[in-house]
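First the structure, in the form of structure tokens, and then the observations on it.
In this view, the complex is presented without one of its protein chains, the others remaining in place.
Should a chain be cited, it is by its letter among A and B, assigned in written order, with residues numbered from 1 in that chain.
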Amino acid sequence: MTTTTNAVLVPLLPFLGAVAGLLLGRTAPGFVRPLAVLPTLASLVLAVLVAAGQGGGPALDAATQLTPTGSVPVDLALHIDGTAALVAVLVGVVATCVQIYSTGYLRDDPRYPSYAALVSLFTSAMLLVVYTGDLIVLLVGWEVMGICSYFLVGHYWETPQARAASLKAFLVTKLGDVPFLIGLFVLAGDAGSFRITTVLGTVAGGGLHHPTLAALLLLAGVAGKSAQFPLHSWLPDAMAGPTPVSALIHAATMVAAGVYVVARLLPVYQASAAAMTVLAVMAAVTMASAALAALAQDDIKRVLAYSTISQLGYMTGALAAGDRGAAVFHLLSHGAFKALLFLAAGVVIHAAGTNSLAAMSRTGNLRDRVPDAYWTMTVALLALAAIPPFSGFFSKETVLAAAEHAAMGHTVHVPAAAGWTVLVAGLVTALLTGAYALRLWLLAFHGRGADAPGHGRQPVAMNAVLWVLAVPSLAFGGLTYRLLPDWLGGDSLAPALTTSVLGTGLALAGGVLTYGAWRHTTARAARTPLGAVAAHPQADAGLVEAEAVAGHEPAYGDIASAPDPADPGRLLLGPLHRHAAAGFHLDALYRAAFVRPVTAGASLVRFLDREVVETYVRGAGALPRLLGAAVRRAQTGNVQTYVSALLAGTVVLAVAAVLVATGA
Amino acid sequence: MHLAYPAVLSALLFCTGLYGVLARRNAILVLMSVELMLNAVNLNLVAFDVYLSKAARDTLHSGQALTLFTIAIAAAEIGIGLAIVLAVYRNRGTSAIDRLRDAAEGHGDDSDDSAGSDSTVPGAEKAEATA
Partner (left out) sequence: MTPSHAAVSAAAAAEHGFLSPTGVEITFLLIGLVTFGAALVSVTTRQLVHAALWLVVALGGLAVEYLLLTAEFIAWMQVLIYVGSVVVLLLFGLMLTKAPIGRSPDADSGNRWAALLVAVAAAAALVWVVVDAFRTTWIDLDGPAAGSTRVTGAGLFQNWVLPFEALSVLLLAALVGAIVLSRRAKAADAAQQARAGGAAQQARAARDGQRPAEEGKH
């Protein structure tokens, strides 16, 4: 089979798996698990084959046109360069791991067939986005991912949090998608084609008339999808979905799709200094604020969600610094270790029966209950904090190095201010990342108190996957930073000394600060008993998590934070803690700025409809009724009245006839 | 003689009959008023017949013939009418035509109407029965 055939099969197989899973889900439950895992696994193998066939060489292009679509043709096009091949491999790996993990995680879930089918469909859509060479086909995959995300976030739709979160995720991402679509049209209008190669050729030839407009419109969609400021507020709430979904969609792949699209269309951004500056500011605000918020969250998954937002900020920062190699490098390594973090967190939540770090910090012995999760999570947190020699160190270093390069003015198309913005924010975020990573680790695994309730080992499917993902988290960066520049078509990805020392030092400093704070506060933990566990700790992991998510708000008063004086984050952030826990009140701002006016407008429309429009409608009925009542009164049944009226009319007619006849 | 005299008298008699038909309550009085109207027409017919037989040498005497027919038909009408009135009186116990309101809208199912007629009819019937 040629590489092109393989590449076509890569998105197709999960799609067929999803269709088959949906069709057979009820009638043949025995086939559901193989239908979920095997197509994804096969597609991973094919993605690896495609990557091997592409081999980091020149981009592979293939296109076919199904039907003429008017002046701007829409092609079913493939465009596979090294970036696409590698990202596809990452998607395949994470999707396969998540599918295997889900067989254990949602073991007893009655809605597992539709869940698995939606994950497969999502995988297919993501692979389509990665491989496609046409912007409209990309948009199709983009929107399919959005709808899958909506369904999967709302998997536990019995809980109000999940319902609200799925709606919010859908609406906020759609808010970005509308400008994204218009941006695509602007691009295609200038380039005369939706093909990415043609668009980039037009950009290179200077034929793009509205680069700033197109770039900023596209950026709105990217911000919505990749959870960048100010459209990031949906991602922490999306943690109400099952953990494997968070790992796949809201950490490793879909949220990376925005970064991937910007990386693909980076020349469009580079054509506009304004767009690059906006991108840099957006990245800086996102990474720093999200890292601060991560430090204040109590829900372990919300910590990871804000961490994801922050790391995505790094990627957009790298793009703002003009280095798409660094961005994709960080995307790849982050996809591996963040997926691992989420999956391990799922195991921890299951074992602890709660998603609250405050409750975990009062639970002793948790690391002995879940040793696999403990060790793999340690590896992944080290990678997150960018401690050498874990993979996160290398990828984050390249980002910082690219920012430094741009700040020094060595990068064409990139304003130095953008470079400085990204660099400073990146270094601050490195400090915060070290802090919140260590806080998470300490609170989750080094609690003191009653032992965690033991209910046997976690399923093998879940633990094995953790170790599979631990390998790239540990070694991906170190092993590949020499090879990847060929694939990603960029500059060297080797760590530079200045930024390495600065970044690692800041991360360590953050760790030390957190450790000190923790030593200081942990004594208080015993004095304030706190915590609630799920109602059914023996049930499968999915149910435990759903109950934990639903129980967090009633137990601790807030979905994001807990009133825990033993939290080192509270000590570190001081008065900032309250605002950071609430995501800097962005949701409240949106509520005041958009939700309230819309609700008020809706009630106004409702009032107008009920009271004004309906009055006319009712009047249209009441007037004939009144007339009917009036006329009915004339129907007395008295013949004399009728004859009187008849004769009166006759007289009037006769007089009129006479008057007319005499011409009077 | 001026033709206007019988014509005007005829018109006035006709309108008197008309008033009677519209205003009288007893059905027999209404029939009387109808007779008055018919006679007014008869007077008109006769007057014009006399006028035309002289003025236009009319030998057909259609006016007088029609008057005779009218008289005959009026006799038939009064017989049938009285028979109907008697039948109604036997069935309903009254010959007041404004009580015969079966054609009224909502007759029988309108509670207000039926209550109202119920409250008036028996008393009237009793009055007629005692008289």
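In the analysis below, contacts are C-beta pairs under 8 Å (C-beta built on N, C-alpha and C of every residue); 3 or more make two chains touch, one makes a residue touch a chain.
Predicted, not measured: the structure shown is a model, and the values here were computed from it.
Annotation for chain B: contacts to the undisplayed chain at residues 1-9, 11-29, 31-33, 35-36, 39, 42-43, 46-47, 49-51, 53-56, 59-62, 64-65, 67-69, 71-80, 82-87, 89, 95-98, 111, 114-115, 118, 128-129, 131. The chain not displayed touches chain A at residues 638, 640-641, 644, 647-648, 651, 654-655, 658.
Heads up, the rule we're going with is that only the chains that are shown with their structure count from here on.
Centroid to centroid, with C-alpha atoms defining each point, chain A and chain B lie 94 Å apart. Chain A makes touch with chain B in their complex at residues 632, 635-640, 643-644, 647.
Remark: chain B residues 18, 21-23, 97-98, 100-107 touch chain A in the complex.
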